[in-house]
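Take a look at the following structure, please.
Every protein chain but one is kept in place in this view of the complex.
Take a look at chain A:
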Amino acid sequence: MDGQSQFVCLCPQMSLAQRVLLTWVFTLVFLIMLVLKLDGKVQWNWFLIFLPVWVFDSILILMLAIKMAGRCKPGYDPRNGSPDLRLRAWYLTAMLLKLGFCLTLCAKLEKLADVKLTFVFIPLWTMLLGALVELGLNIFPERREA
């Protein structure tokens, strides 16, 4: 069994360089805005600082939704690629958990909600635990083969 094939790429028609460029642009803009805010050069709202994160996550969720909607086409056999659906459902959950974490973090930083940092981190921890399980499942079959 090829453990690495368990991970599904959402957008195989884009080349790796194009996908990297997309990620790179949003990460760079977010880092620049974060540094400007932390150094006190701009007094923008934290929700505005996280704008690249919202846009990037929206693009990913949209791509995921389109892929999942493709399963509703007439004549699609749901028995084909059922692990795909499980993975996509997990990706969607992970994206929503990440969005939840960023939203609560922004609300805390803007002092809109007086919540403990532990509660803010709960969606992130859930997402990280899920990612660790997924990665673990990809590591151990390889070890059994070795």
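Going forward, a contact is a pair of C-beta atoms (placed from the backbone, for glycine too) under 8 Å apart; a residue touches a chain by one contact, two chains touch by 3 or more; residues count from 1.
The rule is short, and it goes like this: contacts and distances are computed from a predicted model.
J.: From the list "Transmembrane protein 203", "Origin recognition complex subunit 3", "Protein YIPF" or "DNA polymerase delta subunit 3", give the UniProt name belonging to the chain omitted from this structure.
T.: Of the names offered in "Transmembrane protein 203", "Origin recognition complex subunit 3", "Protein YIPF" or "DNA polymerase delta subunit 3", the absent chain's UniProt record gives "Transmembrane protein 203".
J.: Which listed residue (A:Val35, A:Leu48, A:Leu62 or A:Ala89) would be found touching the missing chain in the intact complex?
T.: Selected residue, touching the omitted chain: A:Val35.
J.: Extract the touching residues of chain A with respect to the undisplayed chain.
T.: The list for chain A reads 4, 6-11, 15-17, 19-24, 27-28, 31, 34-35, 38-39, 60, 64, 91, 94-95, 116-118, 120-121, 124-125, 128-129, 131-132, 135-136, 138-139, 142.
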